[in-house]
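Structure provided below as structure tokens; questions to follow.
As you look at this complex, bear in mind that one protein chain is not there, while each of the others sits in place.
When the chains are written out, they are named A, B and C in that same order, and each has its own residue count from 1.
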Amino acid sequence: MIKVGIIGATGYAGGELVRILTGHKEAEIIWYGSRSYIDKRYADVYQNMFQIVDAKCLDDNMEELADQADVIFTATPQGFCASVLNEEILKKTRIVDLSADYRIKDVAVYEKWYGIEHKSPQFIEEAVYGLCEVNREDIRDARLVANPGCYTTCSILTAYPLAKEGMIDMKTLIVDAKSGTSGAGRGTKLPNLYCEVNENIKAYGVASHRHTPEIEEQLGYAVNEEVVINFTPHLVPMNRGILATEYASLKKDVTYEEVKAVYDKYYQKETFVRVLEKGVCPETKWVEGSNYVDINFQIDPRTNRIIMMGAIDNLVKGAAGQAVQNMNLMFGLPEDEGLKMVPVFP
Amino acid sequence: MIKVGIIGATGYAGGELVRILTGHKEAEIIWYGSRSYIDKRYADVYQNMFQIVDAKCLDDNMEELADQADVIFTATPQGFCASVLNEEILKKTRIVDLSADYRIKDVAVYEKWYGIEHKSPQFIEEAVYGLCEVNREDIRDARLVANPGCYTTCSILTAYPLAKEGMIDMKTLIVDAKSGTSGAGRGTKLPNLYCEVNENIKAYGVASHRHTPEIEEQLGYAVNEEVVINFTPHLVPMNRGILATEYASLKKDVTYEEVKAVYDKYYQKETFVRVLEKGVCPETKWVEGSNYVDINFQIDPRTNRIIMMGAIDNLVKGAAGQAVQNMNLMFGLPEDEGLKMVPVFP
Amino acid sequence: MIKVGIIGATGYAGGELVRILTGHKEAEIIWYGSRSYIDKRYADVYQNMFQIVDAKCLDDNMEELADQADVIFTATPQGFCASVLNEEILKKTRIVDLSADYRIKDVAVYEKWYGIEHKSPQFIEEAVYGLCEVNREDIRDARLVANPGCYTTCSILTAYPLAKEGMIDMKTLIVDAKSGTSGAGRGTKLPNLYCEVNENIKAYGVASHRHTPEIEEQLGYAVNEEVVINFTPHLVPMNRGILATEYASLKKDVTYEEVKAVYDKYYQKETFVRVLEKGVCPETKWVEGSNYVDINFQIDPRTNRIIMMGAIDNLVKGAAGQAVQNMNLMFGLPEDEGLKMVPVFP
Partner (left out) sequence: MIKVGIIGATGYAGGELVRILTGHKEAEIIWYGSRSYIDKRYADVYQNMFQIVDAKCLDDNMEELADQADVIFTATPQGFCASVLNEEILKKTRIVDLSADYRIKDVAVYEKWYGIEHKSPQFIEEAVYGLCEVNREDIRDARLVANPGCYTTCSILTAYPLAKEGMIDMKTLIVDAKSGTSGAGRGTKLPNLYCEVNENIKAYGVASHRHTPEIEEQLGYAVNEEVVINFTPHLVPMNRGILATEYASLKKDVTYEEVKAVYDKYYQKETFVRVLEKGVCPETKWVEGSNYVDINFQIDPRTNRIIMMGAIDNLVKGAAGQAVQNMNLMFGLPEDEGLKMVPVFP
């Protein structure tokens, strides 16, 4: 059994890690870290876990945890993991960091977009960007995996094959994304109140959202050139789900079949990526509670653009599910162990 | 492997059967019956099943299905199962009927509340009421199980221990129940439209809802006398979940500990019933997607009443989950096989 | 023009006061009091008011406000109004207090249920309970009106005629109420977060909610005896609306027509109370945004109980609308001035 420690176990992503790992045959959670709820029973924080998890919350002592755990998930605010990580820890255990601390290779870009100083830039180069469908081989041996952001996972995977194959003009790429509210976390802030979110939709972080450089960097690797895009997130009155609607000009005339073939080339063997049938638009509800990414596209001959669409559950493929997928790769397990959840509908 | 046929596989309860059975190790679905979608691929009806279920929908030929299946789930409108069932079928296969056709022993009561003629009353006596926590032993050998209603499952289990132990005055029992909208089914009726349900709550079927006599009959067995209650269902703007708030006068002064002991006597060993800790009110969200029933109570010394509360997922413990639990019992499997889903939150 | 001051103008009830008074022909708001947002423009707190309200938020200086305003609405936490009110203020202006401070005549009951000391019990006797349909005449001359609670307004009006006429056994009265989330206020507390409320229903404050003694006291006046009831509030995933489902035993056999006649006797001339037609259940959506109370009932001959149902918008008839209705009475204006809003659907 893989011994798992979670730092930040009482946020929504942490809670989803617990839900998923509870059904994982080869892993057991030995540390429910939560600075806010130390000594409180985990099931008192998340009542759904009553009679399922008996443990109490512990603090976020990474040093001690490193002695006990085979892998540590850090589902913590930006800056935490970078501030506590050191070579000692990495020698004893492996890390899947769900924060943004090691996602961006250029520390200056990180510090500009996140507005904080990076406390351990020496580990950035080593860190593997944990987008399993793209970096599978590197993940297997990584000591430190930077688990991708929710918007970024969805945005990148939706455009990746067409970018990689040079079918779209990257200068024209626009990502208009819509997210459920669990992406905003469990913090008690006014904009997260029920009556503020319900019956409402808005854009936020326009031209300034932190997931922008992450998408740009990863798609840049795909096309081997600098990518600069527009990314606009929106807050949707629902608990879970991200839908990315992406627009780009096609570099040349292509048919539906040609584009479909490109998607299939990259995704046909992927367990968790479903390229839908012609004309079917992805809906977040169809992937809810699961690790799937549903993708499709529509060519518009009038404008010579392609509209790409991708849907995920932000807490699963966008956070905890992908983190477990990374763990499975790192420990040589079947990639879908613990992740066979069928989407819940309705 | 148990061969399972589903008649009515494209309703919400049928869809939930498919979701649950897909993760069941000892069962495989061999027949997706759906009169409305014959020859259509199941995954085209429920897109969440894309690349998970490849089968097409078949008709509702019970005779043919009886030859092939070890068990048939009928998730069909009232009257269907009663109109097609015969001795031949029951000799070849076993039935878990999710409709109300065999729940009520007194055919006159059935015909009065449901307003239809019962086409095969000869099987009513044999049918076992499939409330696993109460009728576990009888279910094991049953050929025909009447799977309880959603409201009734929640309402009965919430009051059952106190009724059985004679702690409450049954003449004073009032059940005020609240349900998510999936309980209304997938029929395209005006009151089920998004804009009619959303941002709204209403009672319906006041003093006339069909689950009333079912609750009365089952609680009547518990107390060995005729029970007549008020049952008021309400429609809540959410997909899943039933909360029953039940009121009854206590027959004598009792302490919290005495009542708790009674609940524990009946439920402490039950996998799927969780009697919550003192002061914690059940919430439907904490059981969503799972087969749990969460129960708790509050004594009010001012009125000498006890307020009992129970929460279930109407599509799981209130329909498909309980049906699978019944199947597990009927086939000698662990009762929780395929039902270990952890509640999804948020 | 009546000069209106609002203390607590940035809570949800305060915001609704502003919305309603903006359309009131005989009143103008001269003071937007908000301790949390002093010097901030009101429209920056409530963006719906952009280009409608230009004023900035002021502090909660009741003394100064009393010099300027003809009437002050206090939409403040329990205890505030009682702590600042004095005879000087009451000599200069009139008060409609939307908190509970002056609703309960027995100060010991107030202090027990609210857990705070009452700082100005000397004004309790003078205060008029501002349930317009019941206390209309006393309100006209009041200096100090205690605006009823949201649950209480709905609960009392739904049962009042039958209580007053002695048709129901008050010892059997049970109120099961369901409320939208705006009733919980705009405070940034974990249980009010979108993801905690959405797709969920729960009871809370079972046998202990503070609106209980208020309902008991007012219905006690109707029947001239002490009333003790069960009142159970529930939180519903919607912004606005309260539905009260009330159960009581009938004292003698009555027909639909007899009960209807009693309701009509009290409400036929009431502008804001609509007794619905036979068989129509009140729905909160049908009164949303308006000052209406929709009421109906169902007799159950099987149990000899009557089920009464009432629906209001908790922020209008349950708070700000009723407060303006009280103001209209106090200043001799048509009772519906500023309150002719047609319910918004959908």
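Definition applied: a residue touches a chain if its C-beta (ideal position, glycine included) is under 8 Å from a C-beta of that chain, and two chains touch if they have at least 3 such contacts.
No experiment lies behind these values; they were computed from the predicted model shown.
**Q** Taking the entire complex into account, which one of C:196, C:283 or C:335 touches the absent chain?
**A** Answering carefully, the residue with contact to the hidden chain is C:283.
**Q** Please identify which residue in B:105, B:140 or B:186 touches the non-displayed chain.
**A** B:186
**Q** I'm checking contacts with the chain that's been left out. Which of A:43, A:69, A:168 or A:236 qualifies?
**A** Hidden-chain contact among the options goes to A:236.
**Q** Sort through A:103, A:118 or A:178 and give me the one touching the missing partner chain.
**A** Missing-chain contact among the listed residues: A:178.
**Q** With the missing chain put back, which residues of chain A would touch it? List them for me.
**A** Residues 172, 174, 176, 178, 180, 195-196, 198-204, 206-207, 228-230, 232, 234, 236-241, 243, 245, 247, 281-285, 288, 298-300, 302-303, 305, 307, 309, 311, 346 of chain A touch the chain absent from view.
**Q** If you put the missing chain back, which residues of chain C would it touch?
**A** Considering the whole complex, chain C reaches the absent chain at 12, 15, 19, 22-23, 46-52, 182, 199, 239-240, 274, 276-277, 280, 283, 285-290, 294, 340, 342-346.
**Q** Mind pulling the chain B residues that touch the left-out chain?
**A** Looking at chain B, the ones touching the missing chain are residues 12, 181-182, 186, 188-190, 192-199, 237-239.
Criterion: only the chains that are shown with their structure count from here on.
**Q** Can you grab the rotation angle between chain A and chain C? Superpose on CA, round to the nearest 5°.
**A** 180
**Q** Farthest chain from chain A, going by the mean of C-alpha atoms per chain?
**A** Centre of mass proxy via C-alpha means gives C as farthest from chain A.
**Q** Please compute the C-alpha centroid of chain B, do the same for chain C, then give the distance between them in whole Å.
**A** 38
**Q** With chain centres defined as C-alpha means, what is the inter-centre distance between chain A and chain B in Å?
**A** Each chain's C-alpha centroid was found; their separation is 37 Å.
**Q** What parts of chain A, by residue number, touch at least two of the other chains?
**A** As it turns out, chain A has residues touching two or more other chains at 12, 182, 199, 239.
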